[in-house]
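Each remark here refers to the structure printed beneath this line.
The excerpt is restricted to a subset of chains, each kept in its original location.
We just call them A and B in the order they show up, numbering each chain from 1.
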Amino acid sequence: MDDLKRNRIIELLQEEKRIDGRALKEYRSISIDVNVIPKANGSARVRLGDSEVICGIKIQPDRPFSDVGEKGIFICTAELLPLSHPTVETGPPNESVIELARVVDRGIRESHMIDLSQLVIKKDESVVGVFADNVVLDYDGNLFDACSYAATSAILTAKMPRWEYGEAGPELQDGLEPLPTTTIPVSTTMAKIGGQIVADPNSDEWDCMDARITITTNSDGDICALQKGGRSGFTADELATCGEIAINSSGKIRETLQAAVSK
Amino acid sequence: MGGRDTDMVLLDENGIRCDGRKVDEPRRIMIKAGVLKNANGSAYIEFGDNKILAGVYGPRDVHPKHMSNADTGILRCRYHMVPFSVAERKNPAPSRREIEISKVIREALEPAVMLEKFPRTAVDVYMEILQADGGTRCAALDAAAVALADAGIPMRDMVSACAAGKVADTIILDVNNEEDQAGQADMPIAYMPNLNQITLLQLDGVMSLEEYNKCIEVGIQGCKTVYALQKKALAEKYFPEEQT
């Protein structure tokens, strides 16, 4: 990013203005289409400003992890497709993409959104595995939230096949049912730029931020996961502000998600 | 070709295929150019139930430098299936199949792209299979060629692709997934419609020399149908007022 643009962003923020005209705590428009990949068990495309993500859900029988035979498996991934931005490289994911995937996964996992105890085909032998794979098609900052919304919307609209444990292992039954869910996690990401806290940073803001924090809240309005990032720090007061923004923003975003999946 | 025993009737007594098409009828094809914001050029195609996105970057610098060519630009292609695109979740690492298809697609596009105008640079074509339904390589190629044009890369000709094949001893156009699994042969073809050159040709399955020539002929007709849709997609983006 050139210094001119960076300085312009920071100057505007001194006047509590943002480069794209938003208020400090304002999110960009969120557009959600569900069931965009009909052959997957669930899917959603999310556009958060000009960031665009598709999440597809695959549900299939799996061996349980050795120490948790009484629970199903949930794995959420994220991948920046090379067509999403000129700097993306093919090959194994770098540390930023690994962090993205793990933060999105943890936000959903720690909210206990999916009741994994209901995903057991046979205890210690066979469980249901739910894979939520996010692919980023176009990048304009704040993928943490975009991927989280895509995964959450895809989970909420997924249709799960049923299996019974028979002689030859899990056997597919007729019928589909929704995934058992308990809450709707909402990820909110704030950046600190030139001393100001802004919500939902776009790619220009992402490039010049000092630090960031992603806070996931559940339907009860509690915090269930968070991750600080970036080369600078926050004061405790700033973190308190971020917590408030997260809780205040998440209600409306949760309504947007609910509306999208009920269409 | 699997040539598996199956109860499925691939071609009924009226010459109608398992999905209701006639022997020379392609699946529903929808192409849209310019669908991505960051990519220099892009296109989205729905070809039957295939859903594929192509994005192009370039001409741009090559890293590491020794991969570049002082005499010409280079074309790099990646055909990639996203994890949820197929029935069983796909491992993210590139498979040998994906690597081979990336190569044959690149060789199908190279004759059409005027790479010699951009020495030392690379043009990158990324094809993402979002949902697969048989014939992904042809559909990906169709989207990639439109994305190249959308990126303003100078081209000698469009490249249009469609498969021909054989089911129930009959040569058909545009093999779908069921026909690929249970039929007798699948022959993906890519074609430069103005230069009259076949730039991709593969075959799995058994046919006579006569059927082989017929298959190529049928495939070329399919490519011409695709070509019209590719031109339409570009026109819709660049001359929207002329489209009604």
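Side notes on the structure shown:
Throughout what follows, a contact is a pair of C-beta atoms (placed from the backbone, for glycine too) under 8 Å apart; a residue touches a chain by one contact, two chains touch by 3 or more.
Quick caveat: nothing in here was measured; it's all calculated off a predicted structure.
The displayed labels stand for chain types whose copy numbers in the whole complex of this file are A x3, B x3.
Note that in this section only the chains that are shown with their structure count from here on.
Centre-to-centre separation between chain A and chain B, using Cα means, comes to 32 Å.
Within the complex, the chain A residues that touch chain B are 37-40, 43, 50, 52, 54, 56-58, 60, 77, 79, 81-86, 90, 131, 133, 135, 137-140. Within the complex formed with chain A, the residues of chain B that make contact are 36-39, 42, 49, 51, 53-57, 60, 78, 80, 82-85, 87-89, 92, 124, 126, 128, 130-131, 133.
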